[in-house]
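Attaching a single structure in structure tokens format; questions to follow.
The complex appears here minus one protein chain, its other protein chains still in place.
For chain A:
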Amino acid sequence: MKARVHVMLKDGVLDPQGEAVRHALGALGFSGVEGVRQGKVIELDLADGTSEAEIGEMCEKLLANTVIESYRIELL
């Protein structure tokens, strides 16, 4: 089985890289880009039967830093 973990900076945390991308899009002439948030996608190749709770534990312990990041698990 496979799972995909999406990790994003939490809403209150300013994202300097996202801001830089927003400016660059503006410089390319794309108007109306009001915000950009940049995150990570981590794909996991897992033994069959791995529970979502176990993936959640992986996120809490390593894949995300929950002080600044939120995560979402997608089972594929």
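As a convention for this text, a residue touches a chain if its C-beta (ideal position, glycine included) is under 8 Å from a C-beta of that chain, and two chains touch if they have at least 3 such contacts; residues count from 1.
The rule is simple: contacts and distances are computed from a predicted model.
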Open item on the list: Not counting the visible chains, the remaining one has a UniProt entry; which protein name from "ABC transporter permease", "Phosphoribosylformylglycinamidine synthase subunit PurQ", "Response regulator receiver domain-containing protein" or "Protein glxC" does it give?
Closed with: "Phosphoribosylformylglycinamidine synthase subunit PurQ"
Open item on the list: If I consider the whole complex, including the chain that's not displayed, which of A:1, A:20, A:33 or A:76 touches that chain?
Closed with: A:20
Task: Option from A:12, A:32 or A:49 whose C-beta touches the chain left out - done: A:12
Task: Touching residues on chain A - with respect to the absent chain - done: 9, 12-14, 16-17, 20, 61-63, 65, 67-68
